[in-house]
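In this view, the complex is presented without one of its protein chains, the others remaining in place.
And then subunit A:
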Amino acid sequence: MIPAAFEYYRPKDMDGVLSILEEHGDDARVMAGGHSLIPMMKLRMADVPHLIDLQDVGGMSDIELTADSIRIGALVTQADIIDHARLAAAAPILREAALQIADPQVRYMGTIGGNVANGDPGNDMPGLMQCLNASFTVVGADGERDIPAREFYEAAYMTAREDEEVLTTVTIPLPKGGYAYEKQKRKIGDYATAAAAVQIVKDGSNCVSASIAMTNLSDTPIYSEDASAALVGTAVDAAALDAAVAAMLEDIDPTEDNRGPIAFKNHVAGVILRRAITRAWSRA
């Protein structure tokens, strides 16, 4: 399995990256960890005549925590996220989700920027970022702009990022309350059959805010506003759980594939969301 030939570049700064992207347009692509892109190139499902390795571009490998937000550089790996104690304390859902991605070898290489920019509905970080209401900073020839995660995904492998833009930073408002990332997969290391990211805030015995996003159940991640709203003002009892699951099922649109038929996916989505809400509530 040998990819088609390409030119390889390893620029030292973002200006270098942007000028190659501008020169070659559609024929150029950036690579971070390469653990989505290289498999696609080997299968010849991705043709990349000009490959730009980001590893030497500085300033994208930091995790910064402030009083109200978290900034994660695009080149931070899943292993970095798992190992960062202060990040795990501030936003434990990130570590819980990262531990459910792939296997140790892949997590050393795979980056948060690559995971959210890729646009594969199977990736776990996009749904998580929608749940957390993150935004992505991208830079291009005309400068920087921020795109909310909830508006970033258009279709499989189609995102609001332009081809000549590079994603540099993921910014997450400091999450509040209980959390859970639940994922059903066929075996360890596999992409999700269904996954749910949930954050819930509790006041007294009632839920005052909730955020729910689902993974690999449509051609984009699904932030379900209605499922989230179904929990607010309730004590997250059986009726509220039923209502949230019913609302989520209205929003997703799974297709049949080697992970199962549509009815099975809907069933698993319900089971996983119930588990995630129950666990997040128990931690709220």
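The criterion applied here is as follows: a residue touches a chain if its C-beta (ideal position, glycine included) is under 8 Å from a C-beta of that chain, and two chains touch if they have at least 3 such contacts; residues count from 1.
Methods note: contacts and distances are computed from a predicted model.
Enquirer: Quick one: the chain not pictured, UniProt calls it what, "Polar amino acid transport system ATP-binding protein", "Carbon monoxide dehydrogenase small subunit", "Quinol oxidase subunit 1" or "GTPase, G3E family"?
Expert: "Carbon monoxide dehydrogenase small subunit"
Enquirer: Of the residues A:L65, A:A88 or A:M109, which one touches the chain left out of the display?
Expert: Checking each option in A:L65, A:A88 or A:M109, the one touching the absent chain turns out to be A:M109.
Enquirer: Given the contact definition stated above, which residue among A:S19, A:Q55, A:T255 or A:S282 touches the chain not shown here?
Expert: Per the contact definition at the top, the residue touching the missing chain is A:Q55.
Enquirer: Need a quick check: the contact residues on subunit A for the chain that isn't drawn.
Expert: With respect to the unshown chain, the touching residues of subunit A are 1-8, 10, 34-35, 38-39, 42, 51, 53, 55, 79, 102-106, 108-109, 188-189.
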